[in-house]
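Take a look at the structure set out below.
Yeah, one chain of the complex is gone here, protein chain that is, but the others are all in their spots.
In this document, chain identifiers A, B and C correspond to the written order of the chains, with residue numbering beginning at 1 in each.
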């Protein structure tokens, strides 16, 4: 689902105004650059404008840095938050897991077959269980156990890895630890969690058991950015499945695994394709 | 979706035990009765058993009352809550509405085309707006306005109608009034509400606006029995639809209408076909 | 789901090239016009480019005709098929029906509540059955029976109405007649049919019975433009629902009605909001 030719992704967020699209498109056509995808959205409630534009690399075009320097003038005029991402640099993803391995298995499969175009420089877990499957993929496995007393230093070790390995995105693939407020802040907008319920229903622990108790007829999963407010982070993607009275909590857990896999994989793909922009406590997701 | 030949529906709820199905099936075959549908469910958590069996009318069979008398012995042996429903008696449904008319329009269409095999002896509203369309269907329209001061007597008037018109089911088709605790109790397990959110998310007022603020990627609707605990009643049916960042609260309201229609119509159909059994604060729904 | 402020919709289709978006956006911002929605798509296989841009009316702006004259220069440069649609002119829709009335009822409800912002100058049917409900909405009902012998003149009468009433779109809302090749050509890209199957499965007659015979686990409906090649027209929208072995053909028909309603209503909305562009035998649908 990715453009395979070498390309760039320009993402923009700024106050809405007349002339933004013209300025951006004019800039790109002025450099004779070919746009393959472009989406924008003006939020009438917040008055904010969001844009994602994909353009192809072409022989003789300015270098990315020259392009950035040149675009800065346009950006300043409209007070833009913006970035130009280079498709040849695969996003570097650090995966955190505990013992449940379905999301890990799914991400590793998409990674090794190239359907999720990312690098995975390391997997971190607070348990030793999943070492074998991770190392089979040629990925270093870091067992960093955590207790109440060692939480601060364990998180420091993870953050040190994030820095040292130039990590772009941390993925909590059913990592059963609540991150500290400091950790959440440090990873702001670059840490995705999969919550095993259709948020905002069933926040907190054992959501499938909560769903069973409430007798809902549909269950779901939610991928969201991690914020210091547990399970309240901006939602990136959700999906659901029908259930009924015959399903025990264990059945819901089993059904939920397939939903979690797909939802998390999509959220990681959207993020790494720069399709997700931040809009206050919400997201703009330029999904296809 | 209904068996059109004359038939009976036997519903049973009792403590689970060896021999229930044999006793029920043996009873029916002993009277040479032909079963067309039968579903049962044993809840391993509560130890309770639920059953719904449809059997055809045949020439020379005992009258329904004789059958009931005869079945009472079986029922007593297993401590059953049970009923034998006669398909020739269409359930009598009282619809309560305010000003939003999409659910009303949908129910009236299904009623007049016979796809929802019910009688509608009356429609009650706290507003006069929908009189014309209701009366066009040949159904009496009762405008019963309500204020804080007149709530008790307005509800008394409705309950009087429920009695006088032999109403089996009250449907709140976007009726924008909170029923009193007494009214809820009086209509226990025979009053269905459509809530315009995917419960338990977004209880209370303006759920689509809540959904917009939270930035969910899927919205839904929930049909549930009314209990004194607002929006906490046993869920009968739910459905959902994808939304995205471009949808304003008004868009969600518009998308929601189609979901509400289908969910409420299904819940009313399931109830009137005796597919819904009560299991504590939850439902067993023998949907196809 | 519609922008309610007065606005214009510019639709474009042309060979893909560098600079199209810049030229269009530059044109609009040059007239100080505010874009609220814009989507485009370049088909890498056919090399064709498609665009839909919504911009707001503002005091003092050029008249639509001046705007069109002025835009023609841009359009010519890129060899565009293009139109500027004025939101204040509601599309005029002629509905054709036979005896099945669920789609008609659904469209009439959306029409009378304003959720489908169209005019319905007339309804035509080859049967008299649905006159009462149509006239209740204040819409003229034309009973034009048809036999093999009278088909040519009946179609001529319909086409004459299309001209005289300035019809923008003809909707076959379960109209059980196959249009002649001439009629199909005359209504090219402005006639939408609802086919009661998930095309290309089960073309032709009695698709729900075909679906039952094949034992599919999901059924669907398809809204498409009518072409002279029966059931092969460009698809605008599809939706599906799960079914199972217990469903008879009649059950499938009943379940299908709800799908048909939603699919047809969406297709008509997309068309009348100018969201559907033609791409050979396929459509580009800029749905939200």
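As a convention for this text, contacts are C-beta pairs under 8 Å (C-beta built on N, C-alpha and C of every residue); 3 or more make two chains touch, one makes a residue touch a chain.
Remember, it's a predicted structure, so these values are computed and weren't measured experimentally.
Trainee: Give me the visible chains that the unshown chain touches, in label order.
Mentor: A, B, C
Trainee: Thinking of the whole complex, not just what is shown, which of B:19, B:145, B:204 or B:280 touches the missing chain?
Mentor: Going through B:19, B:145, B:204 or B:280 one by one, B:19 is the residue touching the chain not shown.
Trainee: Using the touch definition from the top, which of A:34, A:78, A:109 or A:141 touches the missing chain?
Mentor: Among A:34, A:78, A:109 or A:141, only A:109 touches the chain that is not shown.
Trainee: So which bits of chain C touch the chain we can't see?
Mentor: On the side of chain C, residues 41, 43-45, 198-202, 214-218, 220, 234-240, 244-246, 248, 279, 281-285, 287 touch the unshown chain.
Trainee: Counting contacts across the full complex, list the positions on chain A that touch the omitted chain.
Mentor: Against the missing chain, chain A presents residues 1, 37, 101-102, 105, 109, 113, 115, 136, 244, 246-247, 251, 254-255, 257-258, 262, 288.
Trainee: To test your reading of the contact rule: which positions on chain B touch the chain that is missing from view?
Mentor: On the chain B side, contact with the omitted chain comes from 18-19, 21-26, 28-30, 32-40, 42, 44.
Following the convention adopted for this analysis, only the chains that are shown with their structure count from here on.
Trainee: In graph terms, with chains as vertices and touches as edges, which category applies: line, ring, star, complete, or other?
Mentor: complete
Trainee: How many angstrom lie between the CA centroids of chain A and chain C, rounded to a whole number?
Mentor: It comes to 37 Å between the two C-alpha centres.
Trainee: Approximately how many whole Å separate the CA-defined centres of chain A and chain B?
Mentor: From the centre of chain A to the centre of chain B is 42 Å.
Trainee: What positions in chain C touch 2 or more of the other chains?
Mentor: 37
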